[in-house]
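Complex shown without one protein chain; remaining protein chains in place.
Here the chain labels run A and B in written order, and each chain numbers its own residues starting at 1.
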Amino acid sequence: MAFLDENYLITNETGKRIFRKIAKLPVYDAHNHANMQEIAANQPYRDLWQLLAATDHYVWEIMRKCGVKEEFITGDRTPKEKFLALARIMPLAVGNPVYEWLHLDLRRCFGIDDLLCEKNGEKIWNAGLAELAKPENFPQAMLTGKLNIGVMCSTDDPIDLLKEHDQVTSAVGRTLVRPTWRPDKAMKIQAPGWNAYIDKLGARFGRTIRTYEDLLEILRMSHDYFAEHGCRASDHGVTVPPSETALPALTAQLFRRARDGETLTEQEISAFQGSFLLDVAAMDADADWVFQCHAGAVRDVRTSLFEKLGPDVGGDVCNAAQDFLPGLLRLLNLYDGRLKTVLYTLDPVQMPTLATVARAFGETVRLGSAWWLWDTPIGMRRQLEYIGSVDLLHTFAGMVSDSRKLTSYGSRFEMFRRTLADVLGDISERGQAPEELLTDVAVRICGDGPKQFFNL
Amino acid sequence: MAFLDENYLITNETGKRIFRKIAKLPVYDAHNHANMQEIAANQPYRDLWQLLAATDHYVWEIMRKCGVKEEFITGDRTPKEKFLALARIMPLAVGNPVYEWLHLDLRRCFGIDDLLCEKNGEKIWNAGLAELAKPENFPQAMLTGKLNIGVMCSTDDPIDLLKEHDQVTSAVGRTLVRPTWRPDKAMKIQAPGWNAYIDKLGARFGRTIRTYEDLLEILRMSHDYFAEHGCRASDHGVTVPPSETALPALTAQLFRRARDGETLTEQEISAFQGSFLLDVAAMDADADWVFQCHAGAVRDVRTSLFEKLGPDVGGDVCNAAQDFLPGLLRLLNLYDGRLKTVLYTLDPVQMPTLATVARAFGETVRLGSAWWLWDTPIGMRRQLEYIGSVDLLHTFAGMVSDSRKLTSYGSRFEMFRRTLADVLGDISERGQAPEELLTDVAVRICGDGPKQFFNL
Partner (left out) sequence: MAFLDENYLITNETGKRIFRKIAKLPVYDAHNHANMQEIAANQPYRDLWQLLAATDHYVWEIMRKCGVKEEFITGDRTPKEKFLALARIMPLAVGNPVYEWLHLDLRRCFGIDDLLCEKNGEKIWNAGLAELAKPENFPQAMLTGKLNIGVMCSTDDPIDLLKEHDQVTSAVGRTLVRPTWRPDKAMKIQAPGWNAYIDKLGARFGRTIRTYEDLLEILRMSHDYFAEHGCRASDHGVTVPPSETALPALTAQLFRRARDGETLTEQEISAFQGSFLLDVAAMDADADWVFQCHAGAVRDVRTSLFEKLGPDVGGDVCNAAQDFLPGLLRLLNLYDGRLKTVLYTLDPVQMPTLATVARAFGETVRLGSAWWLWDTPIGMRRQLEYIGSVDLLHTFAGMVSDSRKLTSYGSRFEMFRRTLADVLGDISERGQAPEELLTDVAVRICGDGPKQFFNL
């Protein structure tokens, strides 16, 4: 098969037929890291480095792994020098999804079919300049045009005024991007800058936050504000779902001590975070939002990188020894039947645990798509094969791009849809289910499933 | 391939040939939850709900996951209303083995080829009524006829008099169902009702159980009684194999304190259970029985379900963070070479650990088939692929149905045999072993392997 051709990732005839039924459906993407300033401003991209690599730590990590110096990645080299460095190492990245995503981006969005490599670097750079100058490739036009976005959900701080979301809605004439409420900064009581953040959060609503009850009140105001602006879900990042919670009086006391600048113990921090998560989950349950839990990422473990560049630049891993179960059971039992929940994990080792948990708690608790370092053709395939046979494909929460750049809304969904079609095609060709019903499931997973569950 | 056709689950020509050699062999099923009253009474089934769903929590969990209300599952709706509710959601269950099992049951046992769905519900219901009235579909006739059972092993409490086993043996003229001795209730020292159970266990043998030694003596009497009634194995359910044991004096003291109604600590409970398991394992070793260990199930985690319906109704999960090794090593070293052991686990994450343990302890320690939420085509395939290359397929303990309904003795074994044939066919077609020897292994796994190891 030729690279990225029409049967890319699809190895059976039934899968090819199923893919044709879902290939053109609009994208519903319940979780990503859309840059709302960029979309609202709607300026043309300057060059391919800016669009494809400048914000994407997946690309950065591959470059580092191939020995490219940091100055050509996040440093002060010119965008063109960086792009040529990327092109040079790209042939070494075969087998990694970054290789596929970047070439999908070039082909599907811009019709640039050359392979990224040293020889083609300059040529592709110039072709990119020409393409990006076209109005059809301005952010809003791409999203509503060739990327075929139905609705996508950004990830936002409770402080955010969501002005850009409103601007985009006006500009494109429909709800294209919904916000997602992510109060991690308020939860991370031990993080540097937490106290200043709490001050800012209060100021946003014209208040001073003195007590934990003040915090919850402000968060409820923010939650309502987000709801008025079209938000349908919250999102929470935890290494391991906290298994301990504190009694209300203790939670209040821990909050006060942290506000006073005291250092809390690991156990106190975890207990506070456990209580906090249950309290914000209550807000979601009341508003019929989806509570999204991203668990398992051990972040910023490479000290040299973190000290130089800060968070969200690479250096993140998973850990097979994590115990998700007690924390999840506490949350899910407390809100059983009342809280729509989506569980994401980074480590395939947690997949059996999460699949059985999702099965046990009925239709409101669903598995999210394979996340981050697991979001690859082989990762998605193994996840879909396994969870369908333990939980149900019918209630799979669907693909999310988790993307930090525009083109990923296209390439990641194409990779997912092809993998889904191939897995379902295999099921049919092994005689395990009728093709017609599997096609229905595929269409649902790509459309009505997430649309209805997330109220998009 | 058409749904469930003759090549169902088999993707290579060698696999098709291997399957033809094992398809018709009698079933040897060393572990299930046969309802002995039902088999002994030998009454016709009233309807398909009773036969296919009323006792099967796999079906219930799928219905819950699809949003069916509990009244249509375990509640007071009529069997027909429940069956129609099941038919209605069935198309949403494609990809889950329940979809395959139910259709295998209808096709292989009753020649009903229609797909379960809203439109066909009434028609299938009526066809079922007609089929179930036929004497060939009464329990004993089905087991010895179309289900082709060689020997199957039920799971029984040490209190049981095994009258139904004797009745069935008389009625069918041979040993069809052997009992299995499962003393979990005596081990679970912390469970509600434990003290009353110990009283009942003593009364069964006309004794009063005052000390731990009394308990062991009664258990030995029960063990002998089961042996006289054809039992060849014990079975034990543990979340994690206990790694601690108590010295005899402490075990006796813990038992006394629990009999006096005292509450033991988690550590005391675990130490008691560790000692208990070693003591009953000694009885198995003396009797040349097989010690079956089912580890890894975290049961009844969904509180709302457990509080309403009790145990064994759903809400069971696995947990990647469990540590099986210390407890297993203690047991296996103590009885090395003297105790036939079969290890089952729910979580594929434990598979490498268990496969290496089975390999390390020689021919008496064997891996059991993929259990419960892992007992699926993909689960069995991955298990067989992996364990064969670490341990030996030749000493795989073989398929067990773990079934709570009659037809599963057929459908689950068909699914297993087809998967086995496909995996072995792949091994042959990759040039890794000669077809003839792989065929021998398949025949052995389906017959002499379990027959000889379990003395069936």
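Going forward, contacts are C-beta pairs under 8 Å (C-beta built on N, C-alpha and C of every residue); 3 or more make two chains touch, one makes a residue touch a chain.
These numbers were taken from a predicted model, which means no experiment stands behind them.
*Asks:* Which listed residue, A:138, A:255 or A:374, touches the chain dropped from view?
*Replies:* A:374
*Asks:* Give the residue, chosen from A:65, A:134 or A:338, that touches the chain omitted from the document.
*Replies:* A:65
*Asks:* Please identify which residue in A:105, A:235, A:268 or A:316 touches the non-displayed chain.
*Replies:* Checking each option in A:105, A:235, A:268 or A:316, the one touching the absent chain turns out to be A:316.
*Asks:* With the missing chain put back, which residues of subunit A would touch it? List them for me.
*Replies:* Touching the missing chain: residues 1-5, 7-11, 61-62, 64-67, 91-97, 99-100, 115, 298, 301-304, 314-321, 346-349, 373-374, 376-379.
*Asks:* Give me the subunit B residues in contact with the hidden chain, please.
*Replies:* 320-325, 329, 332-333, 336-337, 349-350, 352-353, 355-357, 359-363, 385-386, 388-395, 424, 427-434, 437-438, 440-441
Following the convention adopted for this analysis, only the chains that are shown with their structure count from here on.
*Asks:* Express in whole angstrom the distance between the two chain centres, defined as the mean CA positions of subunit A and subunit B.
*Replies:* It comes to 40 Å between the two C-alpha centres.
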